[in-house]
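Here is the structure we will look at.
A single protein chain has been removed from this complex, and every other one stays in its place.
Right after this comes chain A.
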């Protein structure tokens, strides 16, 4: 058995432009390798090419150029073999809304060629596992967002696939729904399934993934564990909101911080810190000494925006250096 579950080399995909001439590169020479039985997150904003990539990996879309192998099979020349080994949880529920939850799972089981009896048994198993047994007979359109997502996830796990794609699995869910999906994904890990998930949330990548690739404009701009990426952006940050915007300059001068950015509209100053608790008490003390009133002080992880801006700035910088 190969050590890599997904191999992508020089993948390109271009949309539109045949009539309008306004072609857009969704994927622009993307390379990616995903180790078997690992959870790999693709982190990036809307339009980065994440969904296009998942659709190509799951044989729904044809690539323009490049090599893509999933579970040892080429997605273009052996789509049938790929489809046997994958599960797909797309961005939108891929369920028959008019049918019941059990009817959906049974139908997908039959289409996986489990045979009638095993399809039925598998549907019952999955309904119980995702706490949907009570709602099994109800039509899917009567389900809540979280229930729908769980049923969708159950449908992508009918055969315990070798590779599972999750395209923004928690977008649009409330915190409870998100926790439910995270719990379900964690249960899968360790069973030998390789998971490739896309997300806009750093926290999600942090919670679930062994490795994270940051994607921007159809390319991977950074690769590493969540900790490595955050360290590259300067780790945690402290945000201080002042009562009085006119004291911002004084605060910047007096506080024991470096690399401070200031947003006068929100009366906010923000800086990277290495030791959360030490920085917090130092800032409180310095503000008290200088007699500057703060409205709010928060220590937090960098947001996706910050990681992302930092990484894309670096990528832009390198590109400019290369062309200079």
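General remarks:
The criterion applied here is as follows: a residue touches a chain if its C-beta (ideal position, glycine included) is under 8 Å from a C-beta of that chain, and two chains touch if they have at least 3 such contacts; residues count from 1.
Please note the rule applied: contacts and distances are computed from a predicted model.
Not shown: a single chain whose UniProt protein name, out of "Ubiquinone/menaquinone biosynthesis C-methyltransferase UbiE", "Transport permease protein", "2-oxoacid:ferredoxin oxidoreductase subunit beta" or "Quinol oxidase subunit 1", is "Transport permease protein". For the options A:6, A:41, A:88 or A:147, the residue in contact with the chain missing from this view is A:88.
Of the listed positions A:108, A:143 or A:308, the one in contact with the omitted chain in the full complex is A:108. For chain A, the residues in touch with the chain missing from this view are 55, 58-62, 79-80, 83-84, 86, 88, 90, 92-100, 103, 107-108, 110-113, 139, 155-156.
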